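Only a single protein chain was left out; the remaining protein chains are all shown in position.
Labels A and B are assigned to the chains in the order they are written; within every chain, residues are numbered from 1.
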Amino acid sequence: MSAPEQPQLPPQAAGGGVIHDIGYRHYDGPRLGTRYVQRSLFVDGLRGAYGLGRSMRSKIMPLLLLAAMCLPAIVLVVVTTVVGGDDLPLGYTEYLFNVQTVVAIFLAAQAPVLVSRDLRYRVVPLYFARPLQRPQYVQAKLAAMTTALFVLMALPLVIMFAGALLAKIPFSEQAPDLALGLLAALLYAVVLAGVGLLIAAFTPRRGLGVAAVIAVLLVLSGAQVAVWAIADELGNTTLAGLSGLISPSTLVDGVLSSVLGASSTVVEPPGTLGAVVFVAAAVLLVVGCYLALLARYRRVPTS
Amino acid sequence: MNATVARLTSRAILGRRRALLLLLLPAALLVICVLARVLAGAGPDGADGLAAELLNGFGLAVLLPLLALIAGTGAIGPEIDDGSIVYLLAKPLRRSVIVVTKALVAIGIVTLFGALPVLIGGVIMTGGLGAVPVGYGVGSLLAGIAYSAVFLLLAVVSRNAVVLGLLYALLWESLIGQFVPGAQALSIQQWSLAVTQSVVGADAERLGIASAVGLPVAVVLLTLVTVGSVWYASRRLRTIRLTEDA
Partner (left out) sequence: MSTLSLEAVSRWFGNVVAVNDVTMHIGPGVTGLLGPNGAGKSTLIHMMAGFLAPSAGTVALDDRPVWRNEDVYRDLGLVPEREDMYDNLSGWDFVLANATLHRLPDPAAAARRAIDTVQMADAQDRDIRTYSKGMRQRIKMATALVHDPAVLLLDEPFNGMDPRQRLQLMELLDRLGGEGRTILFSSHILEEVEQIAGRIEVMVAGRHAASGDFREIRRLMTRRPHQYTIRSSDDRALAAAVIAEPSTSSVEIVAGSERVSAVGVERVGGVHVQATDFAAFIHALPQLAARGGIRLYEVRPADESLESVFSYLVAR
């Protein structure tokens, strides 16, 4: 790389000061753009979500939760291979719905890691001192959280798939199911990442952030169960179906069952209109979280 | 018990955002209870069953552990994290007094925001101060006390207190308890439910209120865990190390 010639600073007249040329040079070469900054932020966020490159203490929780996600899958696989059978005892999408508690804890534990520290220690303005726009910061963090959640959910599915093949269940039967499962994982990841980061971005203290994320998710899922129970008592199936809209995880479950034909676990959106409502709600939630995050960071001063 | 420690602690827990969160949980419970009452009505038979189901599923299993987690860890965790606990420790004040005071404040808050709303929610749904609301009120009170003490201890011992508390309350008590019945023997939720079950009495079985442990065992374990947690937290606070990294 060739650096341009620096002009020699002339020595000052006697009695004055002098700046010695000790060989510092300006960098005028090509610079990596904002895309690179954004990608670095994404990679750092993703690694941070699993505590990689951080202290042992930061690794314990995410890895413990990843293990908690995979353990039931491993048990399923062992049971299937030992007992035999022509299908896994639990489908991919059903598996995902059943381990949502673990996903929620992971989100609660790690979403604050991604956003709270930056806010609490007031380093966000430093990021914006780079040629990085606020939307790009938000996008990078969202993408990192989404990817982290996707990895968390995809890994047990892949383990189940490998186990199914080991148990001599035909590939052609399993592959479409797995694809659907992975798509479901992605959907859960996108929806939950937005909700989690949004709440965490409003609670700069880490401990409080964790509690806030889980509280909101639990209250919503509790409300969903309650409404469903009430509707069930009344015999109102439409209301029971629509109750899925209340909680993010049942919302995704509803989209999966009504649009993609996955076997539903709890709620069945009523008819085609129900499907449209669920999809619209999901899209609204994701976009809404993104816009709310943008609004949150617009309030962060530049200096 | 020290009034100044109590005042500082309650101000810290009830700080602006934490207070919002503490309000959100009981508010959700009460809204659901009102909805249930309005929509499902208070039939002579159905009301008790639905009330038991809601107070159990949302109150005892979700509201209480979460509130206690916020109040119990919030009573001491942030101070240890940012090092401001030195202003309490560098005083001629027994460490056990600090821990006991903080535990009492947390318990008070959980009672106010947790046990009381459970009782009120029960009254709303059943339309009176019957066995079900009182049973769940008492169970919630005891659960709040035990959870607060345990989570306070967690906050003294670990920087990951909130997540560890979640793992215990959500994974161990709820999820693992469903599949591994043995896990329910070590569950504050089940111990408190045993008390609720005995308060409700003969109707309990019909309403589906069934604890995994008997009443004497439950009472002994609740006492033991509460007292033991406070004692051990005091012990650990005497030798706590204030490291610089956050």
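Just so it is clear, contacts are C-beta pairs under 8 Å (C-beta built on N, C-alpha and C of every residue); 3 or more make two chains touch, one makes a residue touch a chain.
What you see is a predicted model, and the numbers here were worked out from it, not measured in a lab.
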Among the chains present, which touch the one that was left out? B
I'm checking contacts with the chain that's been left out. Which of B:A51, B:L88, B:L142 or B:L170 qualifies? B:L88
Which of these touches the unseen chain: B:V5, B:A61, B:L154 or B:L167? B:V5
Considering the entire assembly, which residues of chain B contact the chain that has been omitted? 2-5, 7-8, 11-12, 15, 82-84, 86-95, 238-242, 244
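Keep this in mind: only the chains that are shown with their structure count from here on.
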Spell out the residues on chain B that touch chain A in their complex, using ranges where they run on. 17-18, 21, 24-25, 28, 31-32, 35-36, 39-40, 46, 50, 53-54, 57-58, 62, 66, 69-70, 73-74, 77-78, 81, 159-163, 166-167, 170-171, 174-175
Which residues of chain A touch chain B once you look at their complex with the stated criterion? 57, 60-61, 64, 68, 101-102, 104-105, 108-109, 202-203, 205-208, 210-212, 214-216, 218-219, 222-223, 225-227, 229-230, 233-234
